[in-house]
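With one protein chain removed, the remaining protein chains of the complex are shown where they sit.
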Amino acid sequence: MPQKFKTHQGFGPAGRHSLSRSLFTTEPRTLAILYLYLGLLAVTIGTLLSLAIRIHRTWPAWSFPFYGVPRPEDYLALVTMHGTLMIFYVLTVVPQSAFPNLVLPAQIGATRMSFPRLNAAAFWITLASLLVLLAAFFVPQGAPISGWTSYPPLSGLAAAGPGQGAGMDFWLVAITLFCFASILSSINFLATIFARRASGLTFGRLPLTVWSWLVSSALTIIAFSVLLAAAAMLLADRHCGTSFFLPSGLVLNGIPQPAGTGSPMLWLHLFWFFGHPEVYIVVLPGMGLASSILANFTRRPVPAYGLMVASTLLIGFLGLGVWGHHIFVSGMNPYAGTAFGLTTMAIALPSSAEILTWLVMLFRGRLRITTPALFILGFLSFFIAGGLTGPILAQPALDAYLHNTFFVVAHFHLVMAMAGVFSIFAGIYYWYPLLTGRRMSETLGHIHFWISLIAAYGTFFPMHFAGLAGEPRHYAQLAGPVTSFANLIPVERGITWSAFLLAAAQIVFIVNVFLSARPASRLGAQAGANPWQATTLEWSPTAHLTISNGPYQYGAAAGRKDDFLPQWASKNPV
Amino acid sequence: MPATFTRHQVETERKDTGYGGKPPLDRRPTGGGGGDDNWDSRPSGRRGPRELLIRYRLAVLSGLAGDFVFFAVLVSAFFVRQTSGHIDPTDSYVSDWHPLAVPPILWINTAILLLSTVTMETARRQLFHEIDIMEEWLGLGRPAVRRAAPWLIATILLGVAFLAGQWIAWKQLAQQGLFFSTDPNSHFFYLVTGCHGIHLALGIGALLFALVAMFRLKKVEFRQIAVDCTAWYWHAMSLFWAFLFVLIVFFQ
Partner (left out) sequence: MDWLPPNGALHGIALDRLLNINLALVFWIFVAAQILLVLALVWRPRASAKPSRTLLILDYAALAAFAGLYLWMLVSGHRLWAARRESASPSNAVKVEVTGVQFQWYFRYPGPDGQYGRTAPTLVSAPAGNPLGLDPTDPRSRDDIVSAILVLPAGQPVDLTLRAQDVIHGFFIPGMRLKQDAIPGRPGHLQFTPIATGDYPILCSQVCGLGHARMQSRLRVVSPPDYNRWLATREKIVEANAP
């Protein structure tokens, strides 16, 4: 067994690159590591912010060390920045930028990206965007308070609240940069997938991860272009005297505003035309990974491969037509409400098809219980738990009660945040040997998984009940002038303790990641060239291949003594 | 001690003939398909110069798809704005959409831009003339580049003329007292013409780059790529403008 496993990219263990080589690299695996570090930074800050949110909700009078008791605007700034960091810089960056850089070229048998410099530029723009966003904390009046959706006029007028001046500008600039970066990297991924596949790697032989990145990259180009245009118009409203989103007759703090001529509804539609595809950009790569990992660890091919591909494409396509279900309560035309309810129910079908196929896969072979497999089971569990409340929220009549309550918070934290994060963990545990030549510790992996799973349910499941009780989002305190929600206090306290546990469990993961990489570490183990006995090309020892096999030839489908036939193996082994 | 040979320039250029030493043509010039020259069975990146061109085209086209959505959003804002008036305090519906008197110079600008698209396409086609390209590939001269250059320069001049015309249109509107922030229609007009103008300025930059690249790049296929990608971008911008123009003139 080779001490240092080298992939055909000629990339050895991580951490051996000098700083300057990292800074100007166009090597996708190095970029993947940089993206992962960026995601780690963002997720750390985002998690700390969420803990601050929980502490303040549970113990409103508690004074933070070195800061004091948060003011109401501080709480809203925490919520806004938590959402923005997590959605853009963690849940988008890691599955849609870090993972493709890590394995996409290898999985299609390419030696490099189509546009390496464009790809590298996208990383640096993303980093600049993150720094601009974080700088919003330090400008006068602090970070913006209008939530990650930034509805105008609250986001269009600097006087509408603290943080809506410079803080909001920083937010908008950060988002603009992020849009550019995402579009650039997606152009590169699309061109790479279309033009750089190894010979013989037809579309029918692509791993489902690649199909996912194909669809999510196309969605990225469309969705982020919309957000870019909307952000440009909002910036023009703020600084050039236009009023695309500002209506007439506004009176702010008793002061009449200059007559506007626009409509906030335009922003709602544009934002959610971006916002809903964004959800699929976040979750599609995880869905592709789930298929690959389940096939691998049950040693059975993906059944109904065509159905899975069709579902992925259909989800991407329908995902562009469901945005209205985020604004059922905006007083939209009732017939539009029905139409968006219909498209939303329609998109539930391909999602259900994928989930049911995964469940079938679990029982077609014996599941090898490894950490990546466990995390994919966790992904499935959350995707089902959060997904099932989707069709409830898709009914405009029911949404009129549940909209913007904690029921929705529970829904998207389960279906997008937790499912997304668990698929990210699965990816990291699964592909770790590619970067380090070692496997992460299984013991620590199991501990990390079980604590995270239980704590995540403990955190987000009770939120359904808070939502049913009518508790709205973005409330700094449970008790208001009229409401007390006193019966929810024990629930809220439980959520907070559970959130602490969830955050603490991630320390186990960090320890595992950094200690398992050391060559002589007692944690983890040496990985061979193909530690999971996988079939897809990122585990291939050589480059310049001709492909003659499908992506998931496990078990009987391998047709030979080993129970798997890698894609790089020749068709008829002697 | 090996003897030093001075290579003839033709020989040097022939050595640099790109990926797999294939001429950048659609079909193999041997005509008979002889030999083991099945490019498609080679690994990606080694399937001949056409592959590279296709890859660049893909990137430009997917970027343009995003751009198309960007403009579509601006246009949707136009329609939303046009059809939504507001309700004044006495509960009567007021439509505050005032059609904008389109400066007549826009007609001339549009004609100029459409003409530039023709010159651009002519320039692009010069670089895909099979005989000329073979000649360039063999290092016998640069007939394609020589023929394309005037058309490219013409495109640049027309592009600059268009931008100047747009600037004049802005000035004329400003003289009428219509600025970016005046009314909903002027927001829209300045925003789309401004965004389109920025795109076109970038296009002129790309044209200048392509012009220099045609003479400076050694490999024929890179010359083709530079001109080809610029051409698709330029065509898309003309097309976008044609739509925006129709919108501004006829759908107010």
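By letter and in written order, the chains are A and B; residue numbering begins at 1 in each of them.
Please note the rule applied: contacts are C-beta pairs under 8 Å (C-beta built on N, C-alpha and C of every residue); 3 or more make two chains touch, one makes a residue touch a chain.
Every value quoted in this text rests on a predicted model; they were computed, and no experiment measured them.
Participant: Touch as defined at the start, partner being the missing chain; which of A:Leu40, A:Cys240, A:Val360 or A:Ile451 qualifies?
Facilitator: Per the contact definition at the top, the residue touching the missing chain is A:Val360.
Participant: Where the complex has a chain not shown, which of A:Ile53, A:Leu76 or A:Ala569 is the residue touching it?
Facilitator: Candidates A:Ile53, A:Leu76 or A:Ala569; residue touching the omitted chain: A:Leu76.
Participant: Would you indicate which residue among A:Gly480, A:Pro519 or A:Pro541 is in contact with the undisplayed chain?
Facilitator: For the chain that is not drawn, the touching residue is A:Gly480.
Participant: Which residue from A:Val93, A:Ala166, A:Cys179 or A:Ala385 sits in contact with the chain not drawn here?
Facilitator: In the full complex, the listed residue that touches the missing chain is A:Ala385.
Participant: Name every residue on chain A in touch with the hidden partner chain.
Facilitator: Chain A touches the missing chain through residues 71-73, 76, 79, 145-147, 151-154, 157, 160-162, 247-254, 256-257, 260, 263-265, 298, 300-301, 303-304, 327, 329-331, 334-335, 337-338, 341-342, 345, 348-349, 352-353, 355-357, 359-360, 362-367, 369, 377, 380-381, 384-385, 388-389, 391-392, 394-398, 400-401, 403-405, 465, 468-470, 472-477, 480-483, 555-557.
Here is the rule we use: only the chains that are shown with their structure count from here on.
Participant: How far is the middle of chain A from the middle of chain B, if each middle is the mean of its Cα atoms, in Å?
Facilitator: The computed centroid separation for chain A versus chain B comes out at 35 Å.
Participant: Spell out the residues on chain A that touch chain B in their complex, using ranges where they run on.
Facilitator: Going by the criterion above, the answer is residues 108-112, 114-115, 118, 183, 186-188, 190-191, 194-199, 218, 221-222, 224-226, 228-230, 232-233, 236, 240-244, 247-249, 261-263, 265-266, 269-270, 543-546.
Participant: Mind pulling up the chain B residues that touch chain A in the complex?
Facilitator: Against chain A, the touching part of chain B is residues 40-45, 47, 51, 54-56, 58-59, 62-63, 65-71, 73-74, 76-77, 80-81, 84, 86, 88-89, 96, 179-181, 183-184, 187, 191, 195.
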